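First comes the structure, then the notes that go with it.
Removed from the display is one protein chain of the complex; every other protein chain stays in position.
Let's turn to subunit A:
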Amino acid sequence: MDSSLPTDPPPPRLELRGITKRFPGCLANDHVDLVLQPGEIHALLGENGAGKSTLVKMIYGVLHPDSGTILWQGRETRVPDPAGARQLGVGMVFQHFSLFDTLTVTENIALGLEKPGPMDALAAKIRSVSERYGLALDPERHVFHLSVGERQRVEIVRCLLQDPKLLIMDEPTSVLTPQEATKLFETLRRLAAEGCTILYISHKLEEIRALCSRATVLRGGRVVGACDPRLETARGLAELMIGSELSSPERPPQGAAGAARLSVRHLSTTSDNPFATNLKDVSFEVRAGEILGIAGVAGNGQAELMAALSGEVLVADPASVVIEGARAGHLGPRARRALGLAFVPEERLGRGTVPELSLSDNALLSGYASETLVTGGMVRFGRARAYAETIIKGFNVVTHGHRAEARSLSGGNLQKFIIGREVLQRPKLLIVGQPTWGVDAGAAAAIHQALIGLARSGAAVLVISQDLDELFVLSDRISVLFHGRLSDSRPTHETSVERIGLLMGGLFATPPDEDGEIARAL
C-alpha cells in the first residue's frame, strides 16, 4: 500500500510514533505508528486482542504508553488523563457506553464536560446541537428509557459539545439497526467535512469500506498494514486482519423441515425490573434441521426471551413453552436440559461459564448428565478432563489446557469452548444468544460452521442476535423482536437486510403502549 505521506504544512492532527505498551504477560502495543490527517475518517482494524483498545485508551489518556511519542497537531504532547484529552480536543464514544442509567440526558452530558454551566442553558445547547446534526434527543429523559441508538447519540452529542478535533468511535454500530447506522454515517461524514478527524474502530468490514478513506491494520499489537479500504474487498481486509486465509462457512441445502422441537405459544412476561422489556404474546416454532434467527436491537426483549426459554425465569402458563412435545414453561433449566435443550447465553462470563473455574469444571457444569461425568453423586474428574480436552481440540480453543480458568480465555476462544461444550452434547434443540458478539472473524466462522453442522444433523437451532450479517449467513428463517413483540418469520432468501432493518426499527409493531394486532408489514 502507499507509504506515509510527506508532512505538508498543515501538520497531521495526531501522530503516534513508536508507541509501546506492555501489560504483565503481554505486549499490547509494539512500536505502533499512526498518522491521522485533519478531516479524514480513518479505520483502525484488528481482531480481538490486536491492541486497538489499548491504543485508543492511550490517545484518550486512560492509559499511558511505556515508550513512544504522541504528536498533537505537530507538537509533542503527553495526555495525562481523559480530561486532558478533552482539553486538547479529543472526544471518545465508548463501545460500552459510559452512561448513567438513572440520570437524565442533560446530567449525563454535563458529567462529560469540564464547564457545563447551568443545566437549563446546557439543555438548550443539547437541543440545538442534536438538531444540527440530526441526532434527535430529549434532554429531560432518563437514560434507562432510551433505546441503544439514542444512548449512542447521547455520547456523540456529549463529544460534539466540546468541539472535538478528533473523535474516536469504538465499535459504534455493533448495537445499531442498519438504518440507524446509515444515519450515524451521515453525521460522521458531515463532521469530517467540517474538519474533524474520526478514528473509527470496527470489525464490520463492509462499513469500513463504505465510510473510511484510510485504514491501519493491527495484529498482535503491531501495525501489519495500511490501505485504502475502498479499494479492497471485505474478504481481503479480513485476511489482512487475521493474517491467513478466511474460510466462509459451508451451507449444505436444508432438507425438509422436521417436527417442531420448540413451540412457543402466546408467551408473555411481566417483570418487577423497570429496565426490563416485557414479552407480549410471542409465538413461534423451531423445527428439526433448521436455524431460526431472531433479529432485533438489544433491549427489545432478547434477554427476557432467553431467560424464559432456558428456564432461568419460569413462565406462568406451562403450555406457552413446549420442548419436544412436553409442556415446559414451569420447568427449571435442568429439567429442560433433560428434555434435550441446550443453551448458550449471551454473557460468556457469569452465565455461560463460571469465570474462576477451570475449563474442565465448566465443562462439567452443563455436561454432567448427558456426558455421564457424575455417577452416584461423585464427580468423575478423569472423564470431565477428557471431555474438556475433546472440546478444546475439536473446536480449536487456544488455551494452555483444561486447567485454564475460563476468564483467562479471550472472548472468541471462550465462546468456541462454550459452543463446543453444548454442541458435543448432541442437543435436540440449541438456543444461542449473540454467538459471535465481540468474536473475531476466524473464530466467528468456526462457530457459524458448528451451528450449521448441528442443524443439518437434525437438531433445531434458535439464534438470537443483533448482528444481521450473521443472521443472514446462518438462518433459514428470520423473525424480528421489537418492544417485546415478535414479527412473523420469513425465509431468509425471500427477505433482505433492508427489510429486516426496517422491522428492527419497529415498522411491524403497533406502538409499544397499545395492545392490538401486529401489522404484517413484511
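The rule we apply is simple: a residue touches a chain if its C-beta (ideal position, glycine included) is under 8 Å from a C-beta of that chain, and two chains touch if they have at least 3 such contacts; residues count from 1.
The working rule: contacts and distances are computed from a predicted model.
Q: Choose one: "Putative tricarboxylic transport membrane protein", "ABC transporter permease", "Alpha-D-ribose 1-methylphosphonate 5-phosphate C-P lyase" or "Transcription regulator PadR N-terminal domain-containing protein". The correct choice is the protein name in UniProt for the chain not shown.
A: Going by its UniProt entry, the chain not pictured is "ABC transporter permease".
Q: Which residue among A:Leu88, A:Ala110, A:Ile198 or A:Ile391 touches the omitted chain?
A: A:Ala110
Q: Which is it among A:Thr20, A:Gln37, A:Ser98 or A:Thr495 that touches the chain not included here?
A: Checking the options A:Thr20, A:Gln37, A:Ser98 or A:Thr495, the one contacting the hidden chain is A:Ser98.
Q: With the missing chain put back, which residues of subunit A would touch it? List them for me.
A: 61-62, 81-83, 86, 94, 97-103, 107, 110-112, 116, 144, 272-275
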